[in-house]
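Certain chains of the assembly are absent from this excerpt, and the rest are unmoved.
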C-alpha cells in the first residue's frame, strides 16, 4: 500500500527528515511517499502560515486520492487543514498531532506536549479540545525554538527541548511526552532513553495509524461534516474540489 | 470610523445584502465598506470551501488594515479564517458567528442556532466549543437549504427556517434564536416578530460589536496566539504577511 505524507510547508530538507521517520516505522508492504507543496511558507508558525498553506496541501491530498493511495498523513503538528483534507478524501487522513495524542493516550494516563514557539500553543490547545483529548494533556510547553532552527546543525534545539521535558515530568506530573513539531521526528528515541518515559513522534505515529486504518478496511465517514464538497462555481480562476 | 466587512465568498449579491444589513445598524459616524474577494467559492458550505476562501479573505483584511480601518467583520457564519485574520490585524476583528453567540448570551440563558446545511453543523459546534459558549447553545439545527438558495426569490428558505425555529423553541428549550448564515440577515426582524423571541443576525451583531470595541479603544492582543506572523520565505510566488 502507498501512504502519502504531505509536509505542508515548503522546506525540502524537513520533508526529507519526515520521509526518513516515516519509512523507519512503515510495515514491509508499505510504500511511503513524502511530498511538500511548491507554493507556500517555509515553516508553519501560528495561524497565518497555517491558513496560507492549506490550499496547496489540499491539492496534494487530491492528487494522492486520485492515484489511489491507501491513506494520507498531514505532517504538520498543528494538523493544518485536517478537516478539509478529510472532506476531500475517501481513504483515511491522519494528522501527526492527533496521531501523537491518540498514541500517547494508549500508553499513559497523562502526557505533556513540547512544541517550538509559544504562538503555537493556542493552536495545539484548540486541537486537543476539539479532539476531546485535552483532559489527557497536562500542559503544552514551548521550547521557544523557531521551526527551522531544528534543521540547523549545532543549534541548541535538542537541549532546550530536553529541558522542557524535564520540567514537564517534574512539574506537570506528565507520564509521557509528545514532541510538538514534525521537525523533531529524529529526537524521540534519544529523548525517551534520556528521560525514561515514552516520547512520541507524531510522524511515525501517524504512519502506523494510517496503516492500521487501511488494514481494517475503514474509510473516512462521508455522511456528516466530512461529506465531499458540493460542486459549485469558483471565481477568479480558482478550481474547487466538488464532485460532479 | 470605517469598518471593513468581508464576505469571504464571491457572490456579489450576497455581499450587497450583507452591506445593507451592516449599514442598517451602523452608528451615525460609521462607514461600512463591504467587499468580497475576486477569487474563491461562490458559497461556503463545509470545511473545504472554507479553507479555500481564507487566503483571499486575508488579503482583504490586510488591505483594510493598511488603509487604517477601525475594525473588520468576517461575514461568514463559520467565522472562516478568524484566528488568522486576528493575527494579521492590529484593530479588532469579529466573526459574525461569534458575534451572534455573544449577543444572544447577553439576552437569554440558552439559544439555538438555525443554519443552512447539516454539513455546517460540525463547523459551528467546533466554534462554539472553542469560544467557550457551547454550554449556552441548546442545539445547532440545519434547515437543509443550500446557501445560495437563500438568494433565490420564491424559495422555501424562510418557511423552512421558521419551522426549525418553532422546533427549537418547542423541543430544545431555546429562549433565543441565532440565524446561522450571513444570507439570512434580512430575516431576523420578521422571524423575531413571528416567534416572539429574540432572533439574532450575526452581520448586524458583528458591526455593533466592532463599533463597541473601537469606541473602547481596544485592539487585538498581540502577545500570544495572535502575534503578528513572523517574516519568512514563501515559495512558489506566494507572499506571506510577516512584519519586516
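Chains: A and B, in written order; residue numbering restarts at 1 for each.
One rule holds for everything that comes next: a contact is a pair of C-beta atoms (placed from the backbone, for glycine too) under 8 Å apart; a residue touches a chain by one contact, two chains touch by 3 or more.
Note that the coordinates shown come from a computational prediction; the quantities given were computed from them, not determined experimentally.
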All chains share one sequence here; work out the copy total for the full complex from the 2 shown. 6
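Everything below uses one rule, namely that only the chains that are shown with their structure count from here on.
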Using CA atoms for the superposition, what rotation angle relates chain A to chain B, in steps of 5 degrees? 180
Roughly how many whole angstrom separate the Cα centroids of chain A and chain B? 29
Residue positions on chain B within touch of chain A in the complex are 10, 37-43, 45-52, 54-56, 58, 81, 83-84, 86-88, 118-119, 121-123, 126, 129-130, 146, 148, 224-227, 229-230, 232-238, 240-241
